Structure formats: structure tokens, C-alpha cells
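Could you have a look at this structure, given as C-alpha cells, before my questions?
With one protein chain removed, the remaining protein chains of the complex are shown where they sit.
For clarity, chains are labelled A, B, C, D and E in written order, and residue numbers in each chain start from 1.
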Amino acid sequence: MTHQPQSGARATGQFTHLDEHGHAHMVDVTAKPPTLRIATARCVVVTTSEAIASLDGSPGGIDPIEAARVAGLQGAKATGSLIPLCHPLRLDAISLDIRLNENHLEIVAICQIVERTGVEMEALTACALAALSLVGSLLERDPTAVVEELTLWHKSGGRSGPWQKMTHEDRAGT
Amino acid sequence: MTHQPQSGARATGQFTHLDEHGHAHMVDVTAKPPTLRIATARCVVVTTSEAIASLDGSPGGIDPIEAARVAGLQGAKATGSLIPLCHPLRLDAISLDIRLNENHLEIVAICQIVERTGVEMEALTACALAALSLVGSLLERDPTAVVEELTLWHKSGGRSGPWQKMTHEDRAGT
Amino acid sequence: MTHQPQSGARATGQFTHLDEHGHAHMVDVTAKPPTLRIATARCVVVTTSEAIASLDGSPGGIDPIEAARVAGLQGAKATGSLIPLCHPLRLDAISLDIRLNENHLEIVAICQIVERTGVEMEALTACALAALSLVGSLLERDPTAVVEELTLWHKSGGRSGPWQKMTHEDRAGT
Amino acid sequence: MTHQPQSGARATGQFTHLDEHGHAHMVDVTAKPPTLRIATARCVVVTTSEAIASLDGSPGGIDPIEAARVAGLQGAKATGSLIPLCHPLRLDAISLDIRLNENHLEIVAICQIVERTGVEMEALTACALAALSLVGSLLERDPTAVVEELTLWHKSGGRSGPWQKMTHEDRAGT
Amino acid sequence: MTHQPQSGARATGQFTHLDEHGHAHMVDVTAKPPTLRIATARCVVVTTSEAIASLDGSPGGIDPIEAARVAGLQGAKATGSLIPLCHPLRLDAISLDIRLNENHLEIVAICQIVERTGVEMEALTACALAALSLVGSLLERDPTAVVEELTLWHKSGGRSGPWQKMTHEDRAGT
Partner (left out) sequence: MTHQPQSGARATGQFTHLDEHGHAHMVDVTAKPPTLRIATARCVVVTTSEAIASLDGSPGGIDPIEAARVAGLQGAKATGSLIPLCHPLRLDAISLDIRLNENHLEIVAICQIVERTGVEMEALTACALAALSLVGSLLERDPTAVVEELTLWHKSGGRSGPWQKMTHEDRAGT
């Protein structure tokens, strides 16, 4: 073994040094008290009315809408393993709603937790995976199906307080 | 980016609507206090005495009983990612015991947690995966091996209090 | 570093030794040609008629039957990561059917692959996870719900040829 | 055990019945020959120029662009476990490119495989997870960051032959 | 079904028996109060200076150092699913630092949590997976690359109090 081991003094120094410079890759949240956090995210899947009609499913097959809900739910729980900089969390509640419109589907996810960090990414991941699952079911009929407007709509809890996405109406003063 | 956002009034209304109707797909448990929860589950694997004898393992190979214990343990920890409607939990303790009898194996799993929700599904999943792992080791000798009686036997903690499965003796008044 | 490194000669000898004794923990299948393999597994979930009626789901919630189908599907794909001695496989097809009867649910899963090893464990895992998901949905109404008769029913492909579970009628000569 | 076991004849009939009705939940692809499949997907993340400037990363922290690339890569490999109706695949190649523009980021993913089924969903999932990872890094500065235009752009291989998304220029005849 | 069900009395007895003998396979930690736990682990990857120079990456490719950091981070979060006897934890913070020296790379990981059990294994797993990822990037140029000195360096929190690895200098009395 030709590798020259580091002297202990330097090694110990380095660990301290590391702390000093705060090379925290997953941000430290131990100092924050656990509080109730809620986040809402939303997206749409734009497609054709024919493709949406096909989502009713063939008899005996899995319902594509239900499969997408489950994909969203399981995605929300897996957020920490899917997104490198996210903390692993044990969500206390998830709501995932899919609405069929004439030429698009609308997905809204709400996540809740009593924790030291927020659940914005969990709500966004739930929407994204539900949308991907729907696109997978639409793809044979409509390879041009597109996911749009995937964004956070609302959050509450934590130091920064509640936040709500401003809309055109809000900005116009109504 | 010229994308036309949805009007805020409708969008906000929809989210509220969602809340009103309580479309909670993974039930909200944030209002419950964390308490000690314990659950016990059990199942049997019915097979032949020859197949059970073969579980001693070939020298050098992995012990099928130990592999099944690990499968059960890891399954219990993965319950939230395997069962869509289950909360993700960080179990505080798991016991998994496998007993060899003449023509069947008996599996008992006990899970514990200090949490807002119970661990019944974790104990059942531990039993099921240990049983599947055993069936996998038995299959070449006995393709008719069958998992029976996979059920909850006991739980305590939480609002509903302790519960114990009634047995034939209990029902007979002994 | 006080650890005494092993001499190369002994180390090389050990690897050969390992080969000689065939300590294959996940059995070697490289010599087998890929062929079409099919396996069918089945189980039942025994419960009360009231609990089965409750599976219709609350409006807006996820359908428990659909969630169980997805749990079974995803479980079949995850078999290699759930069962230590199973090969990781990329299944070519999965069918999972759930039937509601008066006081029990019946689950049948069929898996297919063109591969060097069979898919019996994938079909059994699909059934087990669908059953666990259903039990999770039934548990509040019926904590005595029990999974029974989880077993292989049919397999074809591979060296050993087709196999079918004998039933009472078969044994009686009808 | 009061459950009345099904007679073998009916049980066998049911399995055949299942086959007849083709309740294939993950579509059977065993009859297709493996061919080279390529798919390209793309999306954008719309945000502010200040937020994009912050992606250069703090010294010592993980580079958010590199983290997003890895998230996309790992997401592509996990597609089968994230999307219920997708086959599990072992991708032969993945390219994932992220471009920084003044007020948006552009993500392009290309997946390749020699297989019986296409990789459209893998390319879309790679884009979606890279986008989610970027949004996670942008969220503190810009909670309004939004993922747009997540869609398939090109695919080749398989029975249906090559397909390319038509653009405005294509439609206008240029 | 010829299996002879166990009488309830014996079954109940067995569960108690199990408790008495404390067959806890994942140690029970419910009685411990949650406290701040910190653990530091470290390892080196010994290789050639030419191979280290190649880690700068080809233009457009993923940076191997960043990929290794992400592998370490994700590995730390997955410790409970990778190591059978480890509790599943939701880490509050992870730092992972990689230093390039002339003929070796040094990896230091620090994990933090407010929990009932320590994070030593999480810090070690972070180092191991970052090291494996680096070896994977080095392998084409240097198949002899070797991971050395993977060990715990420091821990604090919990009943046993702080602990620090003694170094050569410590032992020499400096």
C-alpha cells in the first residue's frame, strides 16, 4: 500500500474546516422547530379531445386516471430519493386531483407535513409524475401531448410564512 | 415565454373546492399526537417435509431462512413505497421470527414506532415478503408451496386502543 | 495501517477455490437460452361483505381496487429488489385481475418474459402486493381480513416444461 | 377457515377467461423483435435572470446543474418503477443536456435501447426530473419558476417508424 | 387445505414468547429521546495522477466529481434500504467533500439528524458510494484504483457521548 496516510492533525483540521465553510450539500435544518407545512402545486397536460376520450380505458385494463393518481402519490413519497438536494420526508397527507377538460387535463397536488422543512418539491413531484403517467397513456393516440404550467401555487408554514402565486386578476387589482 | 396563465379566481376556487370535498388520498394525520404503536402479524407457508429439509442450504450458499428474514425486514421498511395508500414511516423496531415445523413454516413479525399512524401494514408486509422469499427457495422442490393465514394478530396504540384477534379458544369461552 | 495484506498467491487461490465450490448465491443462468416463460399465480383475500362494499371508495378518493392493481404491477417489476435470491428481470407483460365476490376477493396475476429464467416469483409477488394493498384498504372496517391460498397455478417455458397445479377435480379423476 | 375454496375447474376456467379477454395491464411485447429505439424529449424551466445567476452555486456546494443532470439520468433509469404502465428497461445510452438562457433553462434528453419497446417515456422522465431538480434549486429565489413544454420531439425504431414533432416552420412550409 | 391451524392459545403464547426473548432484529429505539446526532466518516481512493487528471471530464459530459457527490448524498439517504439492520432515517443535513490530491482522492462526509439513533452508517455509506462512483469513472484508465481507509472519524450525541478516532499524533502524545 503506497498511499501516504494523512496525519491526524491535518485530518481533524480538515473536518473542522469543512464545518467552517458550511459545505452543507443538503441544507441543515436541525435548528428549525417542526411546524405544519402545506404546499399546493399544479400542472396541465394538453392533448386532443380524442386522446382524452381514450382514457376511459379498455374493459379489464387499469384505469389510466387512477394509475396516474397512484404514480403521483408514490412520486411524492419518493421525492427525497429522486431529487438530490431534497431532504427525505415522511409526508403526513397527500391529495391529488385530476380533472378532465375538453382538450387538457388539470392536475392539482396538496402535500402536508409537520416537519422542519417544506413540502413544495413533494407537491411538484406528485404533479410531474401524475402528468408523465397520463402522457404515457396518451402517447399512442397523441405523441404531441405536452405538460405545461408545472409550478407551485401556494405554500404555508415555516419561517417565511404563507405565499400564494399572483394571477392576472390579482395583479389587475380585482 | 408568452404562455397564457389560467385566471387566478378559477384556480384558487378549484383548490378550495378540493379541500372542501376532502379528496385526501393519503389520509391526513397531522392532527394526531405521536404515540407508541405496536402491531403483530403472522402467516404460514405450507409445503412438504422434504422441501423444508432442503432449506438447510447448500454449504457456501446463502441461508434461505436468513435471506427471508432480511427480505421481511427490508419489506417492512419499504411498505410506504410498495403500498400506494400507506404513509412512509421510519420504523423504530422490527422483530421477525421464522419457525420450522414438520410441513409448514410459521412467520411472526412485530413492528414498533412512535408516530401519528399505525404500523399494521408494515407488520403484514414483513410477513408477506419473508413468506415470498421462502416460497422462492422452496419452489424447485415444491411448486405447490402456498402462503396461508396472512393476517393481523394484535395492535396497540392510537385512538382506537388495543385490539387482539379472537381465536377458536377465545370464541369457545376458554 | 497495521492490517497485514494477503499475499497475492493465496488471494488468487481463494478466488479459484470459490469457483470450485460453486458458491453461487444467485444461480448462474448464462448457459440457458432465452425462451418464452409464462407463470400464473393466485390468492384470495377473505373479509366481510360490508368491508367489500366499502371498497367502492369515497367520491374523489383513489379507487382501492385500482390502487391494488398498480401495487401488484409495481411489485412484480420490483421482485428482484424485494427477494434476495431472485434475478432482476425486465418483464415483457403483466396481467393482474381482481374479482369481487360476496365475502372474498380473488387475485390472479400472469407474467411473461423472453428470458433465461422463469417468472414464477414475479407472478406471486404481484398477487401478494395487490392483496396487501387491498387488506390496507379493508383494515379499518375489518382488521380480521386475511390473505389465503397464495400459490403458483401454472408455468410454462424453460427446461422443466409446462406445469399446472392439480385441483380437487383433477385428483378425483373428473 | 370459513372461506369456500373455488373448485379447480372454475379457477382454471377463469385463468383462460382472463387470457381470452386480454386483460394485459402492461402490454405484451414478447412477439416483437428487439430493434434500436431512440427517443428525444425536451422541456424548459422559465424563471428570472437573477435566479439563473444563482445557479452558479456557492463554493463547496453541489453544482445545481450537475445535480439536475444526475437527477435526469437516474430518473430515466427508474422510469419503469415510477410509471405504472411502463415496462422496466435497461437503457443502453442516455444524453441529457441543460442550456442556460437569459430567463429560462432548456433541457433535452435522448435515450437509446435495443429492445422490444420504445424509450419515449424514459426521455420524458429524464427531462421532468432534471427540471424538478432545477426548480428545487431555484425555489428560494423564485417560487414562481415553472416547467413548460415538456413533450416528445422525435422517436425512431419499432413498427411505427420514425416520427418528428411538427413545428410552426414545418407547418408553414419552410 | 390440509395444513393444521395452530390453536389460538399457543399462537398467543408464541407472540409473548417472542417478546420475552427479545428477538429484536432491528433494535428497538422507542425509549430513547430524540437528540442531535452528528457523525463524520472518511475514505480515500488511491489511483494514478493520469487517471485523476482525466476526471476533469470531457466537455458536455457529466462532471465525475459532481456525480460522485450526488451518489454519496443519495446513498446516505438510502442507507436504511441498503443495510438490513439499519433504521430508516430522514437525515436533517449531509455534507460531502471530495479533495483531489496528486495520486489519491479524499472523501469526507458529515451527517446530522435529530433522532433516537445515530447516523454513523449514513456517513459511511455516503463515503462508500461517492468512492464507488469515482472508481467507476477511473476504471477505464486505472483498473487498479482502490478504496482504502473507509472508517468513522467522529460522532457525537446519544447515550455514549462524543467519540473521536485517535490518530498517530494523538497516540504519540502530541
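Operating definition for what follows: contacts are C-beta pairs under 8 Å (C-beta built on N, C-alpha and C of every residue); 3 or more make two chains touch, one makes a residue touch a chain.
A quick note: this is a predicted structure, and the numbers were derived from the prediction, not measured.
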Listed residues B:38, B:52 or B:67, member touching the removed chain: B:67
Candidate in contact with the missing chain, chosen from D:78, D:105, D:121 or D:139: D:78
Interface with the unshown chain - residue positions in subunit B: 1-4, 60, 62-63, 66-67, 69-71, 73-74, 97
Interface with the unshown chain - residue positions in subunit C: 1-3, 5-9, 11-12, 14-15, 18-19, 23-30, 80-81, 84-85, 87-90, 116
Residues belonging to subunit D that touch the chain removed from view: 36, 40, 42, 44, 69-70, 73-74, 77-78, 89-97, 99, 106, 108, 110, 112-114, 148-149, 153-154, 164-170, 174
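Note that only the chains that are shown with their structure count from here on.
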Chain pair with the higher count of C-beta pairs in contact (A-B, D-E): A-B
Homomeric contact subunit C-subunit D: same or different residue positions, threshold half: different
Inter-chain centre distance, subunit A versus subunit B - centres from mean C-alpha coordinates, in Å: 26
For subunit B, residues that touch 2 or more chains besides their own: 3, 23-25, 70, 74, 78, 84-85, 89-90, 148-149, 165
